[in-house]
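The other protein chains are all here in position, but one chain of the complex has been omitted.
Think of it as A and B in the order they're written, each chain with its own count starting at 1.
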Amino acid sequence: MNRKAVIWGSVGLGLLLAAIVASLSLGSSQLPVSESWRILAHQVPWLGNYIAAEGSEAAEQIVLQVRLPRVLLALLVGACLSLAGAGFQGVLRNPLADPYTLGVASGAAVGASLMILFGLHAFLFGQWSIPLVAFATGLASLAIVIRLANVNGRFHLETLILSGVVVSSFLGAIVSFMVAMSDKVINEIVFWLMGSLAYRGWPFVGALAPYLAFGAIVLIACGRTLNIFALGERQAAHLGIRVQRTRLLVLVISTLMTAASVSIVGTIGFVGLVVPHLVRLAVGPDYRLLLPLAALYGGIYVLAADTIARTALGSAEIPLGVVTACLGAPFFVYLLRKNKKTAGG
Amino acid sequence: MKRWISLVWLLLLFVVAACGGNGITAEGGSANGTPGATENLPENKKEGKATEDGSSSNLQTPGIKETSYPLKVTDATGFEMTFHRAPERIVSVSPSETEILFALGLGDRIYGVSDFDNYPPEAADKPKMGNVIAPNEEALIAARPDLVIGGISIENDVADRLRSLGIQLYKTEAATVDEVLGNILQIGLITDRQSEAEALVASMRADIRQVTDVVSALREADKRKVYLEFSPGWTVGKGEYLDELITLAGGINIAGNEAGWIQISEEKVILDDPDVILYADIHDDDSGQPLASLIRSRPGWSQIAAIRNNRMVAIDDDLLSRPGPRLTQGLLDIAAAIYPERIQR
Partner (left out) sequence: MIRVSKLGKSYSGARVLHDIDFEVACGEFVGIVGPNGSGKSTLIGLLSAVERMDEGEIWLDGKPLSSYTRKSLARVMAVLQQGAIPPIAFTVRDVVEMGRYPHQTWFGNEPGESDALISSILDSLGLAALATRPVSQLSGGERQRVALAMTIAQQPKVLLLDEPTTYLDIGHQIMLMDRIRHWQQETGMTVVAVLHDLNLASLYCDRLVMLAGGRIVATGTPREIVRAELIRKVYGVMPTIIEHPVGKHPQMMLSPLSGGMKEQGRWH
């Protein structure tokens, strides 16, 4: 196997472990680390018999119902967004493509804003109301973008991206309008847009996991195909690839993963853009390596960002989108400078 | 839906107040689903069953009204909860409710407040639980409360999540003066501080009477037009307690035709030409100016009667924004601001 893959894979797994350990041990309630790990160890089926269930019920609640699902959700979201970003970059052959390019995030934002503006999250499905509606509007906006870009059953790359940009801008304007119309002085819509992993819990972990599982399998299987896409669409067709079908498949799956993530945690930027590039810098352009490693490092990135978001200021939380932007922007600048020398992959 | 329920509750309050005279007893108004409705479960009512922790829930001291537990109550989200004894570890993530708790002498039972709680001064020393919309889950659990009081900013999805974590959340939502008073009595009931609550409500009613007595002597033509700006660019219309305070104080709210929280139309205020401008004594975040300067500097406003005649009066921001024990202090301040010749402070 590729030496780089082995090295970066191991480093990634090590970082993952470290990030999980750190995140589970930290929190605003400042539980003693040993107590947190005691509680976790007790949950492991075989190991649990040897570890007594000490510690208060409150500590158990915190570790098992607040921290653990949050850690897993961060990993899932990070993996989804990175995979989607890598997929978009591969199929659009554009290093600046990112899962938000085709209007998904703006679409989901419209749904969430509608719910918040009209105070509807009281009436529909409790904590599911916003995610469900946001997901639906996210997909609807993808459908619109694809419809717009459809020229006699074929999609030209430029038309697709343009149509995505236009729809995103339009939907973004609608969201701004709703923010302005909101009669509450404290603007919940803005908070939703900035992203947060608080108040989600196990049900959302269960909701997002299938998307990651399904999406990861499909995308990683497309690894070789995405490599050949780098030669250009015509050349890829000459080598036997069903270009239109593959492009649509990758875009739709990536968008589904993005819609699911955004509908649950709001719009967090930079993950889909920065992580695949960083991985590419390390392991090269081969998508068979890039995709799984992007998923791995994406999860670590969001987990690290979320841990900072919820522990940096005591009991106050920094919106997750702010942290990912602050971490991501310097990386992005570095990437842009590096990109001048090497060619795009 | 909530408005309708509030109306029923209001009606009930008036009926019982008219009949009962001395305040609200635990037996009153137990229609199903009515928020604030309470029910004493028959078994423990007057029997000498001492509870394990020796609480005096069943020893009736003559002259002092005591709450009988178990006590079932319904909060503003329509959720029913049962208290088996007076709560001993209380967290309040609503500044107005924190003030109520301190006013009822429960200061030493408070184990957490929101980041914004500052009155009374002791409140600022309590452990911080986060913001009022989505307080910190870990901090809440770690405080091990048997009662968490949330205010109007807690939406249903947040309430659901907190309850799923085993937190006994009681949400209050008072939009009228009577609802605020009812709130105080309800909290007094739950925490077994009924006498203190009734005394507080009585003194608040006395304040109200002090104002309404003076105001009843006013003829309609003498009433002054009032414009209230509680936050830069925002005023309040009918259905909110601030509007009610203005009306009780004998003023005519120029925004009283619309409902809820309203973004001002600068032209409309000029046209309406209020006699008195009341404003919160805060600074505008965007410009850094005090709100007074911001208001004065608006183009065309210098000809408004209130500014010409120098009838711009600052009101303590906390008094305006907190539907709590100091509400009637706010009422007195407002009345004195509108009719300084009739009411002095």
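Criterion: a residue touches a chain if its C-beta (ideal position, glycine included) is under 8 Å from a C-beta of that chain, and two chains touch if they have at least 3 such contacts.
Quantities reported herein were computed from a predicted structural model and do not represent experimental measurements.
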Neighbouring displayed chains - absent chain, whole complex: A
Residue among A:A237, A:A316 or A:L335 that touches the chain left out of view: A:A237
Residue touching the undisplayed chain, where the options are A:G9, A:P203 or A:G284: A:G284
Where the unshown chain meets subunit A, residue by residue: 221, 224, 227-228, 230-232, 234-235, 237-242, 280, 284-286, 342-345
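Just so we're on the same page, only the chains that are shown with their structure count from here on.
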Whole-Å gap between the CA centroids of subunit A and subunit B: 41
Subunit A partner contacts - residues on subunit B that touch it in the complex: 115, 128-131, 133-139, 141-142, 144, 153, 155-158, 160-161, 164-166, 231, 234, 260-263
Subunit A residues within the subunit B interface of the complex: 27-29, 31, 56, 58-59, 61-62, 65-67, 119, 121-122, 126-127, 129-130, 183-186, 188, 191, 196, 198-201, 314-317
